[in-house]
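Excluded from the complex is one protein chain; the other protein chains are retained at their positions.
Letters are used for the chains, namely A and B, taken in the order the chains are written, and counting of residues starts over at 1 for each.
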Amino acid sequence: MRDNSKVFAIRLLLVLVGIIALVVIGRKIMLPKSWGEYGYYRGDYINEEANRNMKYGTNDTCKSCHEEVYQLKAHSVHKNLSCEMCHAPIVEHVKEGKKIAKMPSVQNKEQIALCLSCHQEGIGRPKNFPLIDHQKHLRDQKVKPTHSCDQCHTVHDPMENITHARKITTLKEVVDER
Amino acid sequence: MNVKVTQEIIDSNRRTFIDKVIKGTIGGSLMLMIPMSSKLFGEVLSEEATLKNTINPMNLKANYCFMVDVSACIGCGNCCVADRKENNVPEGQYRTWVERYVIDMMNQIYVDSPNGGEKGYANTPLHETIKEVKEAFFVPKLCNMCDEPSCTQVCPVAATFTTPDGFVLVDKEHCVACGYCIQACPYGVRFINEETKTADKCTWCYHRVRKGKLPACVNACPTGARKFGDLNDPQSEVFKIYHSASRLRVLKKDLGNEPQLYYINLHEEVV
Partner (left out) sequence: MDAGMLQYVFPNDTHAHWTLMIVIYPYITGVVAGAFIVSALAHVFKVQSLMPVAKFALIFALSWLLFVTAPLLNHLGQPQRALNMLFTPNYVGPSMMAGFGYIYMSYSILLIFEILIIYRYELVLLKERSNGLKKVIYDVLTLWTNDKSIEGRKFDHKVAFVLAAIGIPLASSLHGYVGFIFGAVKTVEWWFTPLMPIIFLLSASVSGIAGMILFYILIKKFTNKVDEIQTDTIKTLVKLLWTFFIFDFLFEMLEIAVHAYGGTQGWHHVSGLLSGPLAWSFWTMQVTTLSIIPFFILGYLSLVKVSRKVLLIVAPIVSLMLLIQVLFMRWNVVIGGQLLAKSERGFATYHPLMFEKEGILVTAIMLIAPIVTLWLLSKIFPLWESPCDKELLH
């Protein structure tokens, strides 16, 4: 090629075109397939995220095997509680329809702590929620300080025994009066 | 009439009996909360027990919103526990957290959130300088799912975006983890996940919602302080609250992000 004054500038221009081509081709290759499917982002991610496995189910999940407890709880003051809140996420218990492990069911000190995590009196807790000072409550009810909560309050229906007892005593009083 | 007979009478009417007791005694507070059944999201699927859930198509007619009733929150931290497990959030990072606000007689405001409130507040002592408490309450925080999100605006690679059904998500396969979205988010809900090394935040459990379930924290909340639903569905609880006389507030309204997270009974001190 004959050397002339503009060859360098022309070659430089070609380099520029090459760089632009590289970006354009790079983008073609690197652009995710589902880009722009719904908007300016990778559309597939929506399905990837939607498909992510849940760890917690709902109470209806538990119902299919534990109908009895479900019914008991569903008509108690604890009806709004999630079963998995006190036990554990369902994935730790059931896999593909089969039981893989026992659900934890806390007792004694752990149980007291669990109950008190909601029912302990504390600054900031709403007034219309059943709260107790644990030791005072045990003293007032004249039970041993070592009592665990479920000795009076069955956890799935905390007021079951209480109302029961109240009813009986009331009736007894009626009987006595007669 | 002996006791045994009485017992039989009670047992035969046990169901109605307990119902009456419940409605009569504590109906005023707890029972006001409408149980959030899966009715909201259509039928309960029979294969639920296997967790083999089908994804529902995107509900483009819905206008999902999240509501937090501050007056109902007891600061137990169950929502945070559930969230961490459901979404594999690394320790020390938070998709959601619960703050405690304490206002003393001098109108001094004390805010704390040890461990993001995850361990509850039952045994958390107050700041030592507080002499007398005037008012105290708990404020759960999570993604505000803004209609005008700052985070999606600043993301240089469009890895965070709003889905057609209105959720702001982060594509962790595309995110470069520059951290710009963390700077831009007014609510501090974003973080660089230590494990995935990408931006992360609360999704309102998009993966659960698409399967007809409530977000994990809403499911775990014992008092119904957290509510989720469709503002376009007149049957939904959020619709009823939205169209009632309840005081609704969003956080940092002045920034113009138009959050879809509403607070009920929120004090103006809350940022």
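The rule is simple: contacts are C-beta pairs under 8 Å (C-beta built on N, C-alpha and C of every residue); 3 or more make two chains touch, one makes a residue touch a chain.
Just so we're clear, the structure is a prediction, and the values are computed from it rather than from any experiment.
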item	value
Contacting the left-out chain in the complete assembly, out of B:77, B:140, B:186 or B:259	B:186
Sole residue of B:84, B:174 or B:210 that reaches the chain not shown, by the stated touch rule	B:174
Residues of chain A in contact with the chain not shown	3-9, 11-12, 15-16, 19, 23, 26-27, 30-32, 35, 39-40
Residues from chain B at the interface with the omitted partner, ascending	93-94, 97, 99, 108-113, 116, 127, 129, 141, 150, 152-159, 174-180, 182-192, 197-198, 255, 271
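By our rule, only the chains that are shown with their structure count from here on.
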item	value
Rounded Å distance, chain A centre to chain B centre (Cα mean)	10
Chain A residues touching chain B - in the complex, by the definition given at the top	32, 38-42, 45-58, 60-61, 64-65, 75-77, 79-82, 84-85, 89-91, 94-97, 116-118, 120, 122-126, 128-130, 157, 159-160, 163-164, 167-168, 171-172, 175
In the complex with chain A, residue positions of chain B that touch it	1, 3, 6-7, 10, 15, 17-19, 21-22, 26, 28-30, 33, 35-36, 38, 44, 46, 48-53, 55, 58, 71-78, 82, 85-86, 100-102, 120-123, 126, 133, 136-138, 158-159, 161-164, 169, 171, 173-174, 203, 206-208, 210-211, 213-214, 216, 219-220, 222-224
